[in-house]
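Here the complex is missing a single protein chain, while all its other protein chains stay put.
Here is chain A:
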Amino acid sequence: MAVFDTPEEAFGVLRPVCVQLTKTQTVENVEHLQTQLQAVSDTALQELQQYILFPLRFTLKTPGPKRERLIQSVVECLTFVLSSTCVKEQELLQELFSELSACLYSPKSQKPAAVSEELKLAVIRGLSTLMHSAYGDIILTFYEPSILPRLGFAVSLLLALAEQEKSKQIKIAALKCLQVLLLQCDCQDHPRSLDELEQQQLGDLFASFLPGVSTALTRIITGDFKQGHSIVVSSLKIFYKTVSFIMADEQLKRISKVQAKPAVEHRVAELMVHREANWVKNTGDKLTILIKKIIECVSVHPHWKVRLELVGLVEELLLRCSQSLVESAGPILKALVGLVNDESPEVQARCNKVLRHFADQQVVVGNKAFADILSESLHSLATSLPRLMNSEDDQGKFSTLSLLFGYLKLLGPKVNFVLNSVAHLQRLSKALIQVLELDVADIKIVEERRWNSDDLNASPKTATQPWNQMQRRYFRFFTDERIFLLLRQVCQLLGYYGNLYLLVDHFMELYHESVVYRKQAAMILNELVTGAAGLEVEDLHEKHIKTSPEELREIVTSILEEYTSQENWYLVTCMEAEEMGEELMMKESSLQAITSGAHTHQVTSFLAFSKPSPTICSMNSNIWQICIQLEGIGQFAYALGKDFRLLLMSALYPVLEKAGDQTLLISQVATSTMVDISHACGYGSLQHLINQNSDYLVNGISLNLRHLALHPHTPKVLEVMLRNSDASLLPLVADVVQDVLVTLDQFYDKRAASFVSVLHALLAALAQWFPDTGDLGQLQEQSLGEEGSHLHRRPVTLGNSTTAEDIEQFLLNYLKEKDVADGNVSDIDNEEEEQSVPPEVDENDIRPDVEPPLPVQIQIATDVMERCIHLLSDKNLQIRLKVLRTLGGKCGDFLRSRFCKDVLPKLAGSLVTQAPISARAGPVYSHTLAFKLQLAVLQGLGPLCETLDLGEGDLNKVADACLIYLSAKQPVKLQEAARSVFLHLMKVDPDSTWLLLNELHCPVQFTPPHPSLRPVRLRSAPEQQNPYLANVRLLLRELQ
């Protein structure tokens, strides 16, 4: 671009313009000069620098009033020259500096002259450019004591501009310029760093400005948030750079006690500052006030870049002025820790970087003063924490807790100084306990139930998917989820750095002290352990020795023992009646049924008033207590990892028990705890976890069976275990079954129902583990079924074309099949008997006089069935039917004869005798016990007939007894139940059922398939009065 490369050429062009300007000082001439200058190369310009500057400086210096516009254009032109050239002479530099500063000087006042904003901006830029154009070491010679008055003038001028100007642009430019003047420019044009002596001289010089600079900047920084973040950021930067330069410990320690006499005139000498101890102390005190103000204001500044700069301040001041500004260390550290949890990730990251840097340099821990200050701050924070937690809003709580978190993080292992003080530990814990108080008014928690209590293992199955989240909890004193997170982090840090024994003891005491504290204390204990394991804690103190795994296990063991103890684990979470299970309900209701009609209502009221019922709130609180403890167990597992396996012997049983709890929340949390445990211990699935630790479960089950009244849910745990086990556990199962049966023998009257379901589960498990080796039985059954349906279909296929031979053949076939079938059935029975005894038993047994011992599974089954026989005569009908179903489902053959001989006649008899009564009864009858009995028997008979595979005679007995209930005179519910019996009978023996029904009522006329056969006469009653009509029709339609 440059057209004139040599000075000679350039001179030729510039000379007339310069002369012109010197003669006539107008804006146009200045602009003309600037235009010409643009065509001159930098080297030529440098040669002609003084020559070109002359008319410009002349214009500025010319006395008399001047137009602002002219001055502005001169300054701009000057700036242009300076930006392309270097100032090589100290004198020129100082003169230009003075001349430029003077442009803004107002002779009347201390304030900047009231000139246009454009001019101000031009001058500020000019100054900035000038300082940058100083060549090499010239800049250092500039800062000699004699410049002090002029420099001071410029500094105050710039400060005034930065503070008072309206234009943001000017403010920024003024601050930038100030930065340059104070030699803190962060641009790339300052290659050389200062040596010690130079630093000291500059420090001495700048020290004179410190009061002015620091107070003015503080005013700017703590000004309105609306002034824009960049101004605050620049001011902050200048503030801490200046302070850290002048107050640098490095410099101060070398300063001699006596001031060397400066070789300057008296006026200037007066301005000079000697930075001796006293001065440092006084200045430090004053700065502390300013720093506090700044931190107070900036730490809550809405713009993150400002807070980010605050971290810079902290770093700079703590690193460079830790001694001179020791008084400020408290607030500075507080600012830092307060920002550790800043909402802006940038600030957080910077904070953590600084913290790590400090830790590496041992800035805090290595510095006793800092550690003391931090401990002191933590002390005072602990003192005020309960009050703050009580009075502050969520935002306030969040910042207070952030501060606490930061202190803990920074103090690291030294946190124990504070914890060892009983008073402070108490304060701290009181605050945590207080703020963590849960809101337990939510009634839904109590209400929500797991209804399918039979299918206990349904939840573990679904839970193989990752458990999504911790149950949302509601706190009394805050709603912000971040606060809870922060509290957890605080507790984890305490657990990580603090003396774990001390903390656990302390919170365990609170746990014991009152129900009011218990949940919070448990939450805190859980986090302490998680923290102690150091899995989620970012450690700034690398030399910190963690709690050893053995110690941690010991501590966890003791907490676990406490959590699962009788009084902390078995809390009332629902109304007593539900808890006791259905059998009690049954008793109550039957009792009521006798005395009154409207029993359901009475039962509930009776139960409600019979005991001082726990309030919803206390039950809700208990539910949470259990959930928190369950979660804790999951966290313990997480903390201990595979080491937790050693605790499974005491932890697994209680958790599994809760997985079957009726309260939805508890069972969900327990299930997720199981998932946590199996992850932590390295089991692939819940089933593995249960299966491989069945011995521990069995131990728990068998011990608890000894005190069944205290542990009513024990059978449920066994049930779950059985469902998740396989044949390899047979010896263990055989062992515990003995306990179960012995206990059952003691509790026939009270808890039979829960045992029957265990026995059911047991037989189901046995049947599954040892599948019937003789599939013959099933095959036979199938073929029989086919034959049955074959026979059944036969009448339909017998069309008109049927011949006599067909009929003869049919009859012959029928007789033959009947024979074979009869013969086969008995054969198969024998075969089955033989096959159920494994052959190796016979081989091993040498003594012929001793009966071969039965295989274990068969022995178990026999034992179970013997007990069930007793239960068949239980007073409680529900249990009788449950037993029958249990046995019927799993061992039909065994039971059939017994059922037919003893049970069926009684059931049938009772149905027959009750039928006339129910047929006559009014609507109230459906509320009586008698009705319920009838209904239960009718509902139960059908499935039994089918599963027991009853013979023809017994089926007839059943059919006869139920037939009467098909009458329209019977209550509708009984009719329905009776129909269900027949539906089952149809499956067992369709032909005879068909015949029986047709004898009651025959909707179609039968024509014989062959004329040689006589027409069939069925003795059905006439249609009009036939009360069976409707039901029979319904059933026959099913048969078609």
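Basically, a residue touches a chain if its C-beta (ideal position, glycine included) is under 8 Å from a C-beta of that chain, and two chains touch if they have at least 3 such contacts; residues count from 1.
The rule is simple: contacts and distances are computed from a predicted model.
Not shown: a single chain whose UniProt protein name, out of "Glyoxylate reductase/hydroxypyruvate reductase", "Phosphatidylinositol-glycan biosynthesis class F protein", "G protein subunit beta 1 like" or "DNA helicase", is "G protein subunit beta 1 like".
The chain not shown here is touched by just one of A:Q662, A:N699, A:S926 or A:Q939, and that residue is A:N699.
Residue in contact with the omitted chain (choice from A:E68, A:E448, A:D735 or A:E976): A:D735. Among the residues A:I616, A:L646 or A:I807, only A:L646 touches the chain that is left out of the figure. Remark: the residues of chain A touching the chain excluded from display are 645-646, 649, 695-696, 698-699, 702-703, 706-707, 731-732, 735, 738, 742.
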